[in-house]
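Missing here is one protein chain; the remaining ones are kept as they sit in the complex.
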Amino acid sequence: MSKPSLSTRNLVFAAVIVGAVIAAVELFLRRTPDATFLVALTYTTAIVEGCVALAATGELSKGVWLIPIKRELYSVYPLLLVVAFLSLLLGAKIEIYGWSEQPNGWLNVRFFLARNFVVLFLTFLAARKLVTAVRRGSPHKNRYAAFYIALFIVSQSLVAFDWIMSLEYPWVSTLFGGYFFIESFLIGLAVATLILFFRMRDPSHGLTETLRDTAKMMFAFSVMWVGFFFAQFLVIWYGNIPEEVGYVFTRVKEPPYAGLSRAVIVSVWVIPFAVLLSRPLKTVAPVMAGVASLIAAGLFIEKLVLVLPVARVSPPALAIEVVLLLSLVGAFIAGRDSIVPQGVGAAGGNEAGG
Amino acid sequence: MSSAEEKVQYHRLVEEEVLAGMRKPRRAYWVTLLGCLGLAALGAVLWGYQIKKGMGVSGLNNPVGWGTYITNFVFWVGIAHSGTLISAVLFLFRAKFRGAFNRSAEAMTVFAVMTAGLFPLIHLGRVWHFYWLLPYPNQRLLWVNFRSPLMWDVFAVSTYFTISAVFFYVGMIPDLAIAKRFEKGMRKRLYSALSLGWVGSFRQWKHYNKLYLFLAAFATPLVVSVHSIVSWDFAMSILPGWHTTIFAPYFVAGAIFSGTAMVITLVVPMRKLVGLERYITIDHFESIAKILLFTSLLVTYSYIVEFGLAAYSGSVYEKGTFLYRLTGDYRYLYWGMLFCNSIVPLTLLVRRWRRNIPFLFGLSIFVNIGMWLERFVIIVTSMARDFDPYSWGIYRPRLIEAGIALASFGFFFAAFLIFTKAFPVVAVTELKEVADE
Partner (left out) sequence: MIDRYSFDAKGAFLDKLDELVKSGVPRKSINTFTPYPVHETEELLDRSQSAVRFFTGVGAVAGCVAGFAFTIYTVLSWPLITGGKEIVSVNAFIVIAYELMILVGGLAAFAGFLFLTRLPVFRNILSDSVEFSRKFEITVERGERS
């Protein structure tokens, strides 16, 4: 390619600028605490962690199909550090959490910020060790992939339980953590599909089979997502106990959230299910990119549905923050050559024969 | 498998060695089979006694109305699931190590579902009323309660049995056609009929491949949904410790966990006795051990989340239930469960132990015990202590329940033993296909 690839320095610079802008905006410009930043951060964390989780799972399961896009998936790992530091910014918005007025042993500002930062930071370290091991073709890379997956599960669970579920303390859903890490994995698959779409504009791509396999995985996880959604919904609906059911009722039955919930299910499951059932469509890159975008958009609206009944969000600020953060993700993927240099994907990951 | 000559030799070898396992059994086989059948017969006698005398002969009472019978039901359905996972899900993921295990795993599934299906009947007491569960038109214009999770169970488990049996049978058709070649007389006719006159023609393989793919694609959501529905037998209640959203994936992970352990328990001796060391290798066992480790970690995650969120919620009932599990009447069972399910499988992080077959066999026994204990602890503790202290009580299983539980193992193992002599225990056709790649 004749385009100059983004150097590490450019990327670090971009990350710092975006982080600083968001921090400045949230700390100084937007004084009244709302959940704008929370939504933007949760969504970005899901994307970044999901991409690396997908690649790590590929390492562990010796998934040969993932190899062509492994570099792009790994290239977002430095953003885990950005996300870790940005998580501290939640401290400025802590009033959106009811428990900040009446803290207890688990839910108090210091411990909340500290444990989330530490876990996200450890996730970053695990990802870094993994990528280094993959770069060197180290025989221990599976170990680091396993560490990353373990930390991925823990950090996404914490995001779910701490950042989102505690907004409506003392409402509890034990499946919330699992629901979030499945969503993160699904959004990682959507990003993988979009990466393939961009790569496939080059006519000599040879990625048709990769696209087909990614589409199959997206199908499977979309179904798994709706399964988790239904499992959570059915249990709470059936028990109908006052301490639980209000949360779901507001979001699924009351307007305007009812309409949004329906939109979420249609865009994350109904349409992808119908489209991805078709064998020939799975290799048509624009259609797959459309489905992936639909899933990504649906999962974003889902975060809004979870948060809006309890906290306000400012649409223009949210739009700016999400655009900034997603552009950062895109920049890092585009700059993969400096983060995960060439010649690593094929050699480091391919145990021939599976 | 480099030269064509070697491949041809391998094809003949795999047929002969695997089908040799179906030949006349030795004395040890008959002794074991008789023992298992005896145990199953004992179970039948005990069940008959219970039908005659009534459910009071078991330890079930108020407040604990569900005990070892339901524990066994959930346990055996769970065992069935990993058979389908190994067979169907690994097929969809094109995992090559599947070929050595999948036949035994599918057989295990079918027999485990059969065993599981006995327990709602045993638990019913008045067994002759079981048909009330089926939605048939009747003169009183009554219909079953489709809103009940127990009704969902009827549909789920029947569907699971039917599809698993079909999947098991369809997978065997080519191998049965091979078996026909090796047999004589009546047995030859039998395998001939069972293989439907299969010859491996172009059209037959084309449709067969599609059928197998669809069955695997149907069996996969079945794995997830059936045990989710079984978990909803509990989650649809409002009891603390039962009413929790994580039950569906938690039970599915636990099912795969216990089922994979049972696969190891069955395949380790079978491999030795039938002489299949060449086809079921240490690498296969290591792959299975990794599944065991992963599902153990998922189960541990569920334990931590349940316990943690009970403390987090501040609900006196939730906290009470989990403290009761940890320190109450059933604490030894709870600690045993944690030890067997969460601690012991951590040893699988060590590669050397993952590749040690006697170690895996011993570990699988621990896991089987631990998962049985888990079901028992979940079911009994939440019923023994629910909301109102006035209705708290204790459940102590009686000998008859222990006897029937043991008998279910006898029934299952007997069925499996008969399978090893009646059908090829390894997917011969698949092994040939993989070898030639």
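For the reader, a short list of remarks on this structure follows.
As written, the chains take the letters A and B, and residue 1 is the first residue of each chain.
Going forward, contacts are C-beta pairs under 8 Å (C-beta built on N, C-alpha and C of every residue); 3 or more make two chains touch, one makes a residue touch a chain.
If you're wondering where the values come from, they're calculated on a predicted model, not measured in any experiment.
Across the entire complex, the residue among B:20, B:142 or B:402 in touch with the chain not shown is B:142. Touch with the chain that is not drawn comes from one residue among B:29, B:93 or B:155, which is B:155.
Checked against the full complex, the one of B:196, B:350 or B:402 touching the unshown chain is B:196. Among B:29, B:93 or B:218, only B:218 touches the chain that is left out of the view.
In the complete complex, the residue from B:181, B:272, B:351 or B:396 that touches the missing chain is B:181.
Listed for chain B, the residues touching the missing chain in the whole complex are 4, 7-8, 11-12, 15, 135, 141-148, 151-152, 155-156, 158-159, 162-163, 166-167, 170, 174, 177-178, 180-181, 188-189, 192-193, 195-211, 214-215, 218-219, 221-222, 225, 229, 429-430, 432-433, 436. Listed for chain A, the residues touching the missing chain in the whole complex are 230, 233-234, 237-238, 240, 279.
Keep this in mind: only the chains that are shown with their structure count from here on.
Centroids of chain A and chain B (each the mean of its C-alpha atoms) stand 35 Å apart.
Against chain B, in their complex, chain A makes its touches with residues 61, 104, 106-107, 150, 153, 157, 161, 170, 172-178, 223-224, 227-228, 231-232, 234-236, 238-239, 241, 243, 353-354. On the side of chain B, the complex with chain A involves touching residues 93-96, 221, 224-225, 228, 232, 235-238, 243-249, 297, 301-302, 305-306, 309, 311-315, 318.
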